[in-house]
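Note that one protein chain is taken out, while the other chains of the complex remain in position.
Every chain is named by a letter (A, B and C) in the order it is written, and numbering of its residues begins at 1.
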Amino acid sequence: MTASIGRRTALSLPLAALAVSAGRARAQQKEAFRFGALMPTTGPEAGYGLDFVKTYEMAVKDINDKGGVNGHPLEMLVLDTQAKPEIAINAANKLIDVDKVPLIITAWSSVVKAAAPIGNRTKTLELNMGANSPDIANLGDYVYTVFPLAEVDVTALAKYTYAKLGKKRAAVLYINNDTGIGGAKIYRDVFTAAGGEVVAFEGYDPKATDFTGVLLKARVGNPDVVHIHGLSELPQVIAQMRQLGMQQQITSYSAGYNPKILSQLGPAAEGLIVTSLAPTSAANPNVAKLLELWKQVGRFPNGLPYLQYAWDSTVVVAQIYGWVDKNGLPLTGENCRKALLAIREFDLPMTGKLVIRDDHRIDKPVYLYVVKDNKFVLLDTVA
Amino acid sequence: MTDPVILLQILWTGIAMSSYFVLFTVAFALTLKVEKLWNFAQAGLMGIAFYTMFYTLNAVHWPPWLGVGAAVVLTAAVSIAVEVWAIAVLRRRHSSGLIFFIFTLIFSQLVAFVLTLMFGTEPETIFPSVMSPVRIVGGVAMSDWDLQALGVTVVLLAVLYWLIRHTRDGQFMLAVADNDKLAEIYGISAKRAYLLSGIIAAVLICAGVYLYGTRAGVTPDVPIGLVLTAVIATLVGGLGRIFSAAIAAVGLALLQSFSILFIPAKWQALLLYFVLFFALVLFPRGIPVWRIRRAKPLAPIAVAQAGD
Amino acid sequence: MSEILRLENLCKQFGGIVVADDISLTLSAGEILGLIGPNGAGKTSLFNLVSGVVQPDSGRIFLQGQPLEGPLHRRARAGVVRTWQHMRLFRSMTVLENMLVATREYPGESMLRSMFATASVRRAEAEARGRAMDLLARMGLTQAADSIVVDLPFGQQKLIGLARALMNDGRCLLLDEPMAGVEGSNYETMQRIVRDEAAAGRAVCVVEHNVSFIKDLCTHAVFMAQGKILQRGSVDELTRSRELTELYFGTVEDHADA
Partner (left out) sequence: MEYLANAGMLIGIYIILAASYNLIIGYGGLNTIAHPIFFALGAYTAALLGIGTTLPSVVCVLAGIGVAVVASVALAVTTLRIEGDYLLIASLGFQLGLLQLVNNFEFTGGPSGLSNIPVTITGPGRGWLYLLICAVLVVVVVWLIWRAMAGPFGRAVRAMRDDELACAALGRSLITMKIVIFAFGCGAAGLAGGLYAYYFQYISPEQFNVAQSATILTMVVLGGIGTTWGPLIGAFVLVALPQAITFMQLPSSLVGPLQGIIFTVLVILFLFVRPHGLVGRREAGVAH
């Protein structure tokens, strides 16, 4: 009887260990500090979501290998959101009520927004580490971002295009969803305010595959730059534009900073300008370490700059927990918020300095890349 | 915007881009006609077809004919398996249409989850590059992909037309579509007709997915949206009229393409739904494309006359 | 005898097929009129025109002197009620439920009144239930009241179809092939009930292929072919006519009964 129970316990242990996955290596003696992560691990966005999760696991393991948070192991609980708000709401409630986490990291605008009322109500700190919708700054006292919102890179890009590249007439094409509309509007406003003229402003359906009409409409306005604020369909839009013989300068934002674009477009990608919000391995040796860890996974990750923020947001969590623990406070969402505002300035391994501002926004240098000989080459840095 | 070259360009790309839409629509309309089945499981088949081609052509670099062949075989096999082990069981039980609807939909979701587990959800294309060479004809850009798409679609539809009109199996399929009980009395096997229509649909789906996947990124969630548009075209074309559905598919694609001249692009999708809704309000039994009664009882829809 | 139903110059075409060609007819209280003719003669189509399933191209219909117009349900409420060749019973419901739905003034038409079961609803329900049980008793089907209709033998289903129509209590009764497939005691019952109802002052019109039933029951009959009334007379007269017999059993081309 006892033996069989013993065996069952033994069997269930590896599973449990898998679930909490990272950590526990060194700091077994002290109670674990837990935090929650709401990520799409299924659905159309899971390609990025799963790589975020993987990176958190790496970062948590790294922290625990170095002794954890004041000797406490850090432990992460991941729940799937499918990047859908209604699923995220339930998952957030489970993390807060069942698992009692004081802090949740998350991404994807609709998920951040859906979880915000719960965070505010239950006084649980919610950190956005990947969504860039401008509304995120106004979601309440318990929602902060450690990722620069859209205005940071789009503003820099629009100003740069007008002032440095000397482009006066811009056509703006965008995917008709949250990301596309938000980004395109900022671009239009900034470009117009700088003195340029927006000659076409067209959104296309997220499910569209034929962009001929939109592109021709843009061409009629005779632009000298076309800004495309799209997502995974971005390569197709560019391909069709080049196939139609439109040779204008193309710009995009951080979604375009993706090696897949180079292989899908080949020579057609030449001259494309995109943004990135994180330094490369050449500029920051820590990034090389992250890439090394990914080599063990056996493939190149999706959206490396985002993953740098993913890693750093884990470090932010550890520092917050460290501050709360050092000050002898109970680990609650309220104290986590207090810690975030008390620390204010974080020096982070992958993305450099982070300053939390009272308006819930952050500033970051913007790296502009241009495609040259089928490679992304650093064009300029806008600080 | 009303420059004739621009209009021609929109027309040309619109027609070329509607090719896979046409193939999916015909596949859907065929199963609907023969099996009386709103087969949303075709979304699952599309997923299987795509990832087979993606794996064999993009990852392990088989020659194209072999990869496409493998996709056809696998897709047809799954199609038959679903028919024999699930649809036939439900049919024997005289299950309600809703059960079929839910089963086929959930089946497609299951396939999407399995594919997610195997391949992730990063958008993939069948070949690493989505570019194809372009020639300018009278100011209109025509890519090799456009020509290939038109060629494949026209050939497949011609073969299907021949199959239905001039082979015994094709006639049997129509007989079963007309009245399966009566057909069985005359010794025509409904089961054989169902299987045949499933295989034809699998071929059409593979062709459509090949065209789509060489041009646009696919994730496991994409196919269900593609089926939905096929449903709309099938309906506007009129139930049970396979080739009218194909023409409706082209028409809807062109309507969307040309609407850009009058309305902002973000309203294009709305136009599609409006057409669907008002078409049904005006013609509650489907749109009478061109009803001609032929003397031959098994004559399918008159295709040539439907283009007015 | 007072006139119940009058048809004046009804015409109807479907595509190229004429299903009613200038049909005029009167039907009086207590009369049982047989409608005979070959398949596709337009007999059922005539019922469809009168009951409102289809609207005539031209011509008029009067019920007790009042014009009979509008959709199906309004004509049923005016007192024209029909049965169907294929019965069209409500297959998921019991015999009693089938019959209760058919009362002319239905208390459950209002969802709210039905929900809160007001006194008037309960009274009307009880009254209808009583009438239904009486009808079933006359047919000898009292025990079947709570059976699901499709579980009953075919002949009994035919009787239920008639019983359901009688719940309407209308002055004009249109019976579409009431005897097809009915045998034995059910046959007797059917005849008895139809005769009783006519005697009670209803006007009955029967489409029937079973000529002996027509002979037994009908005072008069009408012979139809290709949407036209060819002759009206006693059943004997019509069956004796060589010309009509030939039309009936002979070489007239069949086309779909619309």
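One rule holds for everything that comes next: a contact is a pair of C-beta atoms (placed from the backbone, for glycine too) under 8 Å apart; a residue touches a chain by one contact, two chains touch by 3 or more.
Fair warning: this is a prediction, and the values are worked out from it, not measured in the lab.
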{"item": "Chains still shown that are in contact with the chain withheld from the display", "value": "A, B, C"}
{"item": "Chain not shown: contacting residue from C:115, C:137 or C:199", "value": "C:115"}
{"item": "Listed residues C:20, C:102, C:163 or C:182, member touching the removed chain", "value": "C:102"}
{"item": "Missing-chain contacts mapped onto subunit B", "value": "38, 86, 89-90, 93, 95-99, 101-103, 105-107, 109-110, 112-114, 116-117, 228, 231-232, 235, 239, 266-267, 269-270, 273-274, 276-277, 280-281, 284-286"}
{"item": "Interface with the unshown chain - residue positions in subunit C", "value": "51-53, 71-73, 76-77, 81-82, 84, 88-93, 97-98, 100-102, 104, 106-111, 114-117, 121, 125, 148, 164-165, 167-168"}
{"item": "Positions on subunit A contacted by the hidden chain, ascending", "value": "12, 15-16, 18-19, 21, 40-43, 46, 50, 53-54, 57, 76, 78-80, 82, 84-86, 89-91, 93-94, 96-98, 109-110, 113-114, 116-117, 121-122, 133, 135, 138-139, 176-178, 181-182"}
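Definition applied: only the chains that are shown with their structure count from here on.
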{"item": "Chain whose Cα mean lies nearest the overall Cα mean", "value": "B"}
{"item": "Per Cα centroids, the chain farthest from subunit C", "value": "A"}
{"item": "CA centroid of subunit A to CA centroid of subunit B, Å", "value": "37"}
{"item": "Euclidean distance of C-alpha centroids - subunit A vs subunit C, Å", "value": "73"}
{"item": "Distance between the centres, which are taken as Cα means, of subunit C and subunit B, whole angstrom", "value": "48"}
{"item": "Residues within subunit B bordering two or more other chains", "value": "none"}
{"item": "Multi-partner residues of subunit A (each touching 2 or more other chains)", "value": "none"}
{"item": "Subunit B to subunit A touching residues, read off their complex", "value": "1, 6, 9-10, 13-14, 17, 113, 116, 120-123, 125, 128-132, 134, 136, 141, 143, 212, 215-217, 219, 221, 225, 253, 256-261, 264-266, 268-269"}
{"item": "Touch list for subunit A against partner subunit B, complex", "value": "42-47, 50, 176, 202-205, 207-210, 212-214, 216-217, 220, 232-233, 235-236, 239-240, 242-245, 260, 263-268, 302"}
